[in-house]
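This report concerns only the one structure given below.
Below, a portion of the complex is reproduced, with chain positions unchanged.
Just so it is clear, A, B and C label the chains in written order, and each chain counts residues from 1 on its own.
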Amino acid sequence: AGQIISAVEAQAASISVPQNIAITDPAGHLLAFKRMEGAALVSIDVALKKAKTVSLFGGRFGTDDLTNLVTAGSAFQGLEQTNGGLVVIGGGLPIKVGGTFVGGLGVSGGLAAQDVECAEAGVAAV
Amino acid sequence: AGQIISAVEAQAASISVPQNIAITDPAGHLLAFKRMEGAALVSIDVALKKAKTVSLFGGRFGTDDLTNLVTAGSAFQGLEQTNGGLVVIGGGLPIKVGGTFVGGLGVSGGLAAQDVECAEAGVAAV
Amino acid sequence: AGQIISAVEAQAASISVPQNIAITDPAGHLLAFKRMEGAALVSIDVALKKAKTVSLFGGRFGTDDLTNLVTAGSAFQGLEQTNGGLVVIGGGLPIKVGGTFVGGLGVSGGLAAQDVECAEAGVAAV
């Protein structure tokens, strides 16, 4: 977890976007969290829920894959309101080791594309 | 309830989509639940809420009938946020015996169409 | 799970106390639930939370072991108000296979001693 958080922090620093970083186990329970200096308070809960969302889907999706699925009129309309709140904004990615899903990573603090970029750096560090 | 769950399981197995299966009484209280091996964790709560949603509507609708009704600008906009959370994704169907509503069935684990297909197998088993 | 539920049902029937029976995985997510005919509605949520409580403690305690610990003035006063609600009334027991914790069993519907008796029958069936 420490390695992943460090990789996200490095990428976040390189684009000057302080991030909230959350990691959950495969069942969705919190493993680690770090708020970088200056990261928005609103994004704490978002990061936590991005990681949880990834885990509850069994690591089969990033949260950006879910965005369109829950839009009004789409297949999973309203799904984000289940499970005490899911987040379908990009920035949540599955952490895999040798192809096996080992946890969810949630990054929140910037625009969705910036969050995705930082999360990608995180999962690449494993 | 056991008969309905078995019928859903058989259909789910035949299309290789492990399902969460919930049954509520006409008042919306949980009667039975089964998570099939490999069913997504995110769908536990969804199955429970599909069944509850059917019961709270008195069995007059399947959850797929509700999808369009709660879309922004429609008759019941936002309704899914009441009652501690309703689910308007297909996969919830009323269980009827001789035309009388006796409970709600909620199936969740696949795409909406797959969930509906499995739920239909369930209510046909009564 | 089916085997455990059947064993609880048999014991419950033998003492004429209809029960709600819940089984969670080791992470606390619902695996199976059955409400016996005539079981009290109030006990549905209690059974669900007994099973969850056992799982979140990693199977190290039955819920009856926790009763005194959370009493006012005791070591874990108020603990039952965390995690969205724990239940520290007897009737929750760890399910073990060969000494390994594999899930939580929660039984609720009678007096605590009756719930414990039925839960014991359930875990003995594995």
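By our rule, a residue touches a chain if its C-beta (ideal position, glycine included) is under 8 Å from a C-beta of that chain, and two chains touch if they have at least 3 such contacts.
Worth saying up front: this structure is predicted, and the values here are computed from it rather than measured.
Sequence-identical chains make up the whole complex; the displayed set comprises 3, and the total in this structure is 4 copies.
Definition applied: only the chains that are shown with their structure count from here on.
Taking the mean of the C-alpha atoms as each chain's centre, chain B and chain C sit 26 Å apart. The mean-CA centres of chain A and chain B are about 29 angstrom from one another, to the nearest whole unit.
Centre to centre, using the average C-alpha position, chain A and chain C are separated by 33 Å.
Residue positions of chain B touching 2 or more other chains: 41. Residue ranges on chain A touching chain C, taken from their complex, read 25, 27-29. Chain B meets chain C in the complex at residues 1, 27, 29-35, 41, 44, 48. Residues 27-28, 53, 55-58, 60, 72-73, 75-79, 81-84, 86 of chain A are the ones touching chain B in the complex.
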